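Removed from the display is one protein chain of the complex; every other protein chain stays in position.
For reference, chains read A and B in written order, and residue numbers begin at 1 within each chain.
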Amino acid sequence: MRWIARRLLHGLLLLLGVSVLTFAFTEIAPGDYFDEMRLDPRISAETVEALRSRYGLDRPLHERYLRWLGSVLRGEFGHSFAYHTSVGSLLWVRARNTLLLTGLATGLAWLIAVPLGAWAAASKRRWVRALFGGGTSLLLAIPDILLALLFLLLAVRTGWFPVGGMASLDYPSFDAWGKVKDLVHHFALPVTAMTLATLPVLVRHVHASMSEVLRSPFLLSARGFGIPPRRLLFRYALPVAANPLISLFGHSVGSLLSASLLIEVVLSWPGIGPLLLESILARDVHVVIGAVLMSTVLLIVGNLLADVLLYAADPRIRVES
Amino acid sequence: MRRRRKILWAVVPLAALHGLVLLAEFFAPYHYATQNRMLPYAPPTPVHFFDQEGRFHRPFVYELVPDETGMGYREDLTRPCSIRFFVKGEPYRLLGLFSTDRHLLGVDEPARLLLLGTDGFGRDQLSRLLHGGRISLFAGFLAAALSLGIGLALGSLAGFYGRWIDAVIMRGAELFMALPWLYLLLGARAFLPLSISPVQTFLLLVSLIGTIGWARPARLIRGVVLSARERDYVLAAKGFGAGDSYLLGRHVLPQTLGVVYTQAALLIPLYILAEVTLSFLGLGVAEPEPSWGNMLGELQKYHVLTSYWWMFSPGLVLVVVFIVYHHLARKL
Partner (left out) sequence: MAVAVQVTHGTILRTLVALLFWAVFPLISTLAQSDGAAGEVTLEDPLITNHRVGRKGGRLVTALRAEPSTFNPVVALNIPSQTVIRRMTANLIRINRKTQETEAALAKTWDTSSDGRRFTIYLRRGVRFSDGHQFDADDVVFSFELYLNPEVASPIRDLLVIGDKPVRVKKIDRFTIEFELPEPLAAGERLFDGIAMLPKHILKDSYIRGEIGSAWSLDTAEKEIVGLGPFRMKEYLPGSRCVLERNPHYWKYDQEGNRLPYLDELVFVFVPDQSAHVIRFQAGDTDIIDRVSSENFLILKRQSRRSAYRLRDLGPGTIYSFLFFNLNVTSGKDRQSLRDKQSWFRDLSFRKAVSAAIDRQGVVKLAYRGLASPLASHVTPGVARWVNSELSVQPRSIAVARDLLRQAGFRWNRAQKLVDKNGAVVEFSIITSSSNSQRLQMATIIQADLKELGMTVHVVPIEHRALIERITREYDFEASIMAFGGGDTDPNAQQTMLLSSGYLHFWHLGQTQPSTVWEAEIDRLMKEQVRTIDPVRRKQLFDSVQELMAENLPLILLVSPHILVGARGEIDNFNPAVLEHPTLWNVEELFWSQQRSE
């Protein structure tokens, strides 16, 4: 318990570090939000300066940071220049949408990856190995963005799937069954794209660590004792291979908010990705910092989760602590 | 022996590819930046062996001219133009050493030999593909080597020594993974002088990405080291009074090789692909210099994606290269 408390404290320090460094980065990137107005023939340079000082952009960096910290304590997470509202309210809805997409996809990917990777590692058949190697290599080789674009193309060419959004315009007027159908219809493409994007890395790691374990002497001897292959695979090999996988799982959880950026942008998912990209390009710094902090929180949670699981799963680590 | 032969299956194509790419000027029919403004998005030129009367010829092509719609092309069947080997073309310096103007393939005027079609500027896609591979392959190597080098060093330190060293390095890794590096890249690009060449700029950015990317391999390596140092024979060696450097070098690090290879196989393609993302954000290799990333980036344009299939060629090459790399990594 003390250990978890210590980890949480670490997490808090990490958040602080991230926020300080992110602030510093925003300073390095040239230009600020109000620069865009300098190209607008209707707006004078004086007005731009007035707006900058109104939002405190003419203050020194540390002063801006302290002001922002104050607003975090009030639960607002700063003010968006573009949206004229608090960052907290802006991010919350979109983060929920992103988590819906990535949560589903990550869950699905793991459900597929563990049995598939284990099975491929255990299989002696050449064609299984060839198919597995080829399939994962191919999937790995297709960049997210191309995958998303190909899905987009599929949607257009076939007309089977809607493009963009989470539900139809008429969603509220549907009955319960209609709603479910509509949701499945809208979720199908982005979730599949996202699953395919995360799957190969997971499968490869499962495969790699399982292969290693399967070659180790204790399993060879276990096999010699005549333990049935399935029991051997899942009861004996998988727990031993679990350590790197648990770290990977923590990483999976940690990247729930950030992994889907390109897919969200291409498939018009109303998540955090499009907002973050736009805010980075527009120098809406508080939104960027808010989004970064949100994904850092998830990262910390993911790591903590991984360590707790490792602690529970591996007696050796337990003894150590 | 069998194992070695399997490795050869990956090494030979990779060596051939690197050779092609290194001698791109010779193998490419044209310079990568030569524009044919009358031929934007021209499809690959068909190679013929039989003329209109059905008589056999040495391989030849017809000149492409805009068709009636003004949106497509047709062949001008009046004049066959033969394909020739070792022709004189645009002068270049091979490997920066020999000045010459010989190209492997060429075609009689006025036709153009566009075996993989052209891009939006009417530039020969094959020539660009060959030149582009040079930057892309090198970038992948460079960034992966940097990430793995730093990751291996810090990850094994953290895993082996544990305690505060572990804590500091792993907190550092978390910090590195959480930060919005896009900002740093944007900033870095903006601060580089305008006059340095696109390739230098890009390599600087790639080194930056590679350096930043140490955190992930470090964490995985740490996990392996953590469990490796608990193995019985390591404990036994320790019991016999083996020093840290001996333990690390003899027993622990070899255990990490599997992860390092898997990571390398994943990271090289990943960093080649990072360039696609960079192109997406306008931070990739600048025009007119080609790279597989910025060529693939063209596919983000909807009209290219849907209308010009030959623009997929860099994607195809990438997929092949990755498969070969993965094969190599698995057989090592």
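Assorted remarks:
We take it that a contact is a pair of C-beta atoms (placed from the backbone, for glycine too) under 8 Å apart; a residue touches a chain by one contact, two chains touch by 3 or more.
Computed from a predicted model, the values in this text were never measured in an experiment.
Only one of the listed residues, A:50, A:66, A:130 or A:312, touches the absent chain: A:50.
Interface note for the absent chain: among A:71, A:123, A:192 or A:268, the touching residue is A:268. Mapped onto subunit B, the footprint of the missing chain covers residues 33, 35, 37, 40, 70-71, 120-122, 186, 189-190, 194-195, 197-198, 281-283, 286-288, 300-307. Remark: the residues of subunit A touching the chain excluded from display are 29-32, 35-45, 47, 50-51, 54, 80, 82-85, 89-90, 93-94, 97, 149, 152, 155-156, 159, 162-166, 169, 265-268, 270-271, 274-275, 277-278, 281-283.
Rule of thumb we're sticking to: only the chains that are shown with their structure count from here on.
Taking the mean of the C-alpha atoms as each chain's centre, subunit A and subunit B sit 26 Å apart. Across the complex, subunit B is touched by residues 10, 13-14, 17-18, 21-22, 25-26, 28-30, 133-134, 136-138, 140-143, 145-146, 149, 153, 156, 201, 204-205, 208, 212, 243-244, 247-248, 251, 254, 262, 280, 288, 292, 295-296, 299-300, 303, 314, 316-317 of subunit A. If you check the complex, the residues on subunit B that touch subunit A are 167, 171, 174-175, 177-180, 182-184, 186-187, 190-191, 216, 219-220, 223-224, 226-227, 230, 258-259, 262, 266, 269, 273, 276-277, 280, 296, 299-300, 305-306, 315, 318-319, 322-323, 326-327, 330.
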